[in-house]
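Dumping the structure here so I can ask a few things about it.
On to chain A.
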Amino acid sequence: MTAPLLSARGLRLAFGGVKAADGIDLDVMPGEFLAIIGPNGAGKTTFINMTTGYLRPQAGTIEYEGRPILGLAPRAIVRRGIGRSFQLPQLFTEHTVLENAALAIAARAGIWSPLAALLRPGYRREAMALLARFGLVGVAEARANALNEGARKLADIAMAAALEPRLLLMDEPTSGVAASEKMGVVETLVRVLREAGVTAVFVEHDMEVVARFADRVAVWSQGRIVTLGPPAAVLADPAVRREVIGIEPAHA
Partner candidate 1 sequence: MSQPTDVSRRAAVLGAAASGALLWAGGEGARAQAAKPSELRIGITTFLSGPASVFGVPSRQAAELLIEQINRAGGIGGVPLRAFFVDEAPGADHLVGEYRRLVQNENVQVVFASISSGSCLACTPLSTEMRKTTLLWDCGTQRVFEEGKHPYAFRTQGYGTPEVLAPLLYLLKHKPDFRTLAVINQDYAWGRDSWELWKAGMDALKPGVRVVAEMFPRFNSTDFSTEITRLLATRPDVVLSTSWGGELVTLVRQATERRLFERSLFVLPVAEASMQSLGRTMPAGHIIGARGDHWNNHPKPKNPEAMKRFVDGYRQRFNEYPIYPCHHMAQAFSALQAAYAKAIAAKGGGWPNDAELADAFRGLTFDTPTSTITLREDGQGLEDQLVGLSSQGERFPFAVPRDMVIFPAAMVSTPVGQKSVDWLKSLKPDILAQVPAPIAG
Partner candidate 2 sequence: MSRRAEALLALGGIAALVFTAWAAPWLRFVLTVALAKGLAVLGILLLLRAGQVSFGHAMFLALGAYTVAFAAPAVPETLVLLPAAALLAGGAGLLIGLFVVRYRDIFFGMLNLALSMVFYSVLEKFYAVTKGTDGIRMPNLSVAGVEPGSEAQGWIMFSLALGLALLCAVGVRAYLGSPMGQALAGIKTRETRLEFLGVPARRVLLFAYVLSAMMGGIAGALIAMTSRHVTPQLAYWTSSGELIFIGILGGAGSALGPFLGAVAFELVRVYAAAAVADAWQMILGGVLLAVILFAPGGLVGILSRRRRQA
């Protein structure tokens, strides 16, 4: 049996009276695609925030590759190989998409060069290749705040991917993406990540996406994981369908 890549135990965190995490135990296995679903306010984003060091749980442990990462700063966790993308894309709005990508590459390759240009040939080439993989070459020279939501989402993920993480946490990668493009976007994304051998955890509201691309699904509710298993089984569970997905049983 392989050891989990990421292992969370007993995570607890409450904001005021609201329990955003109420005893979360979760193992993420190397190479898998794990989807997180659940109603708004269930604590999905909180889990990502805790794993990436943005929030600190009040109790519990998180281990990555067998070593504790709790209490580390986000940038130290990133350096260990955990990347993340955001529900609200976090782009450098006054930079072009190309520069955003190049900055991410520079961040990985070494930012401490005060005199050589950011868009040096090596970084430019790599950034263009990265954008090509995400289908963003057309907007490479556009300023990040001029993009539509779908492109911003992709650029956001591309920046995380540029760091070459082993584990990528994605917060609603398809929200805001037009329905017509959604499947295409996700397919591109999954292909890129699979090729790179990246393990992925993603929060998702679209059950079709979950059904097609996730290896396992974790169902969140009120700060707890209520169900965990392969998509076919979980999505068929009537309780899940009623309470999480919001689909009433057949008679409705």
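The rule is simple: a residue touches a chain if its C-beta (ideal position, glycine included) is under 8 Å from a C-beta of that chain, and two chains touch if they have at least 3 such contacts; residues count from 1.
If you want to know what made the cut, all candidates are chains of the complex that A comes from, given by their letters.
All figures in this text were calculated on a predicted structure; none of them were measured in a lab.
Asker: If you apply the contact cut-off given up top, which option from 1 or 2 ends up touching chain A in the complex?
Answerer: In this complex, among candidates 1 or 2, chain A touches 2.
Asker: Sort out for me which residues of chain A touch candidate 2 in the complex.
Answerer: 52, 54, 73-75, 78-79, 83-84, 86, 90-95, 99, 102-104, 106-108, 111-119, 159-160, 163
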